[in-house]
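For subunit A:
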Amino acid sequence: MRKTLVAASALLALAAGPGATSALAQQKSVKIGFVSTFSGPTAVIGNDMRNSFDLALDHIGRKMGGLPVEVIYEDDQQKPEVGLQKTQKLIESDKVDFVVGYIWSNVLLASLKPVLDSKIFLISSNAGPSQIAGELCNENFFSTSWQNDQTPQAIGHYMNQKGVKTVYLLGPNYAAGKDMLAGVASTFKGKVIGQDLTKWPDQLDFSAELTKVKAAKPDALFVFYPGAAGVQFLNQYVQSGLKGQVPLYTAFTIDSLSLPRQGENALGIPGAQHWVNDLPNAANKKYVADFKAKHKAYPSFYGAQSYDAVGLINSAVVAAKGDLTKKDVMRAEMRKANYQSVRGPYKYGNNHFPIQNFYLQDVVKDADGKLTLKTVATIIKDSQDEHAKKCKMKW
Partner candidate 1 sequence: MLLFVEQFLNGLQFGLLLFLLAAGLTLVFGIMDLVNLAHGSLYMVGAYFAATFTAWTGHFVGGVLLALVATLLVGMAVEVIAMRRLYGRDHLDHVLATFGLILFFNELVRLIWGPAGMNLTLPPWLNTAVEILPGVYYSMYRLSIIVVALAVATGLYLIVMRTRIGMLIRAGASNREMISALGINIKLLYTFVFGVGAALAGLAGLMQAAILTAQIGMGENILILAFVVIIIGGIGSIRGAFIAAIFVGLIDTVGRAFLPDILKLALSPAAAATAAPALSSMLIYLVMAIILVVRPAGLFPAPGSR
Partner candidate 2 sequence: MADALLRVAELTKRFGGVIASEGVALDVADGELHAIIGPNGAGKTTLIGQLTGEIAPDSGRIYFAGQDITALPTHQRSAIGMARSFQITSLFLDMTVLDNVALAVQAHAGHSFRFWTPARSERALRAPAQAALARVGAADRGNVVVADLSHGEHRQIEIAMALATRPRLLLLDEPMAGMGPEESARLVNLLRELKKEYTILLIEHDMEAVFALADRISVLVYGRVIATGTPAAIRVNPEVIQAYLGEQQAVTGHG
């Protein structure tokens, strides 16, 4: 009887987690919760984000405004409700001061309400769904990445520059996929002669769609297939014999994480990005060099955005001189984007999404013969997303 009681209270204590004991220890450190995907195939992305976040903390000596930094990483398993649950844990149990991370739009959207309800700063270092850029914009939400439409719009511009007249659009059937295709269509001046949305994430065989592309004979093919799907798509694009017939344009399909597995297939395929590993600013050079030295690989844009999140938070904590209750001071500082971003200087729009340049990237071989991404041109300068107009926030 006694034993079971002990067991029951042990279960309770266990559920309570470490936060139960450290509830009052708050002011002695800056507590950051980091939510990303650390299990399943997309753990590759989460790990890259974590590695970059860690590296950035090392670069500032793991202290912000004199306070030590404590980070709690949580795995969202790429599931919205798990992400939500982990976010709630970070807020209610660990009592963090910042919540950072989020690869997936749907996980971010699910987790948004509890963070903002508790007036904690939420820094998205990847996901940028249109709702949060528009009507759901919030004074405590900041993005260090981009809004979903921006990158494909840049590609639309680029195709105009290349004189493309007809395009076929291909992407997965989920919100970001639809945003991407709509983004391209909004700036592309030629004709969209075909479009397919494929089942996500189940469908990995694109034979039927590629056959349709072949039959439609467009000037160009645009695709958005993030993560492993990008590897699989390129494989099939090449096997179908389309490479050489219909030029491919991409967004978030070729990055430093997928490139080693895409290999030669990716050579010469352009994409748009707000950050490329060879951007020639000092912060970026230090970041890429140290990352390569430590992890023997190039960082990805996911990593770069996470690296920047540390810079952004640090600027806020320093401005508030370590007094984390001064939310207004911290918010005002973050709005200035007053830190050394690895993408170079940028500004924040009224919706707290960056107004930034977009570059054309190409796949080339580096000095060691390793495949890497290279900036070819600036497609568009100081791009701001359309949804900012729908955001009522003014400052």
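If you want to know what made the cut, all candidates are chains of the complex that A comes from, given by their letters.
By our rule, a contact is a pair of C-beta atoms (placed from the backbone, for glycine too) under 8 Å apart; a residue touches a chain by one contact, two chains touch by 3 or more; residues count from 1.
Just so it is clear, the structure is predicted and the values come from calculations on it, not from any experiment.
Enquirer: Out of the numbered options 1 or 2, which touches subunit A in the complex?
Expert: The single touching candidate among 1 or 2 is 1.
Enquirer: Flag every residue of subunit A that touches candidate 1 in the complex, lowest number first.
Expert: Against candidate 1, the touching part of subunit A is residues 39-41, 43-44, 47, 173, 195-199, 202, 204-205, 207-209, 211-212, 214-215, 228, 231-232, 235-236, 238-241, 257, 261, 263.
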